[in-house]
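The complex appears here minus one protein chain, its other protein chains still in place.
And now, chain A:
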Amino acid sequence: MLEGVTNILVVGIGGQGVMTAAEMLARTALSQGYDVKKTEVAGMAQRGGVVSSHVRFGPKVYSPQIDPGEADLLIGFEVAESLRWLSYLRPTGVAMVNTLRIAPPVVSVGLYDYPADPIGELAATGIEVHAFDAGAIAEQLGNLKLVNTIMLGAISEHLPFPADVLKTNIVDGFRAYKPKLADVNAKAFDAGREAGHIKAVS
């Protein structure tokens, strides 16, 4: 990959807000003067399928796609999805994982098994893995939709620009379009930033 390009992979399940989180990262990178490309495969993802969104930014970005082994950061909105995409992370990369488990129908009816200890498997790879229950934090703050902002808060200290830049972008966005949600999103961002320090061990 090119010098100075940051590769962020955001993964989860259709409907979880993966694309919204990726969009926020892309727009913030744009505001910092980077060239930005963002891609995902949508379409049938809406029906409960796997969603992965690639965000790349740097002085100049050509391909929108992140190759396996080239992601600097992995944001996983669901724990098994984090495991599925882990091979995209560089050995020096960081994974930020929501410990939420969502079993698809093929698992719930017994055709496949959900990994018994996905966090353990993640941590056993030797990669820097941070894992916490973003849903529980969102529930404490009174709105499950805050998971998105919590995850962005959690990854914010690993970005090549200051965490507060991302926070300001998110909160200002809410202040402009949904002002009632601005303050609670600011809190969610800070709570995520705090929780993101929790390292997973195998």
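Basically, a contact is a pair of C-beta atoms (placed from the backbone, for glycine too) under 8 Å apart; a residue touches a chain by one contact, two chains touch by 3 or more; residues count from 1.
We adopt the following convention: contacts and distances are computed from a predicted model.
Colleague: Any idea which of "Simple sugar transport system permease protein", "DAGKc domain-containing protein", "Indolepyruvate oxidoreductase subunit IorA" or "Leucine-binding protein domain-containing protein" UniProt assigns to the chain that's been left out?
Modeller: "Indolepyruvate oxidoreductase subunit IorA"
Colleague: Who touches the missing chain here, A:I8, A:A21, A:L86 or A:I170?
Modeller: Per the contact definition at the top, the residue touching the missing chain is A:L86.
Colleague: Looking at A:A26, A:L152 or A:A186, which residue reaches the missing chain?
Modeller: Of the candidates A:A26, A:L152 or A:A186, A:A26 is in touch with the missing chain.
Colleague: What is the set of chain A residues that contact the non-displayed chain in the whole complex?
Modeller: Against the left-out chain, chain A lists 1-2, 13-14, 23, 26-27, 30, 35-50, 61-65, 67-69, 80-81, 83-84, 86-87, 91, 103-115, 121, 125, 144.
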